[in-house]
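Missing here is one protein chain; the remaining ones are kept as they sit in the complex.
Let's look at chain A:
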Amino acid sequence: MRCRFGDTETHFGVLVLIQVMGMAQELHVLAVDDSLVDRKVIERLLKISCCKVTAVESGRRALQYLGLDGEKSSMGIDGLKVNLILTDYSMPGMTGYELLKKIKESSALSKIPVVIMSSEKILPRIDRCFLPRCLEEGAEEFLLKPVKLSDVKRLRDFILRGEGDDDKLTDKKIKEACSRKRKFQDDSTTQVTAHDIESSPESSASSESQQQKQSKIG
């Protein structure tokens, strides 16, 4: 597969290395976005980053695809295991936040990493501090739209590193929890509750530090 990028050789070098280490995997990403334009772009971004993509237009469709009505696996209805769910935040019907909650509530699906995309960091009209809420609810990461190729590559590498070794992923998550103040099931010392976010005077500071972190990543 030809990719016209400056770091082509590095890109393929990394792929080869991963294969040699026996972790060869093409990630299957379920992308959820109500915008046809955005679905097309994200699909291309993911394919160019060597991911299999299933793109759906709503949270409802996503849950249907994941077989949330009793299937005990993270297989899509076509039998392909889903390694990552990438969802838009603002969607009619079910928001990305609501989808995230449903996924994390499901024993079959809660282990799948979920990443939220949005064109805005704060939606003051709808949802104060929605970003901390998403991270608190277990979202892996937040991407500011329009999503760039570098964002997707970074995500992909992160997910690939975690896929082969669950313990390593937990350690990594715990380390990140300390710096990002996200709530994880295994680490109660870094819990940030909804009450803390909404009522404390530091709530704007914490959402600001999230923003700073995001602008550092992006």
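Worth a mention:
In this text, a contact is a pair of C-beta atoms (placed from the backbone, for glycine too) under 8 Å apart; a residue touches a chain by one contact, two chains touch by 3 or more; residues count from 1.
The rule is simple: contacts and distances are computed from a predicted model.
The listed options are "Histidine-containing phosphotransfer protein", "Transcription and mRNA export factor ENY2", "Serine/threonine-protein phosphatase with EF-hands" or "4-hydroxy-3-methoxy-5-polyprenylbenzoate decarboxylase", and the UniProt record of the chain not shown names that protein "Histidine-containing phosphotransfer protein".
Contact with the chain not shown here comes from a single listed residue; of A:68, A:108 or A:149, that residue is A:149. Chain A residues in contact with the hidden partner, per the touch definition given at the top, are 1-5, 35-38, 40-41, 44-45, 48, 90, 92, 119, 125, 145-146, 148-149.
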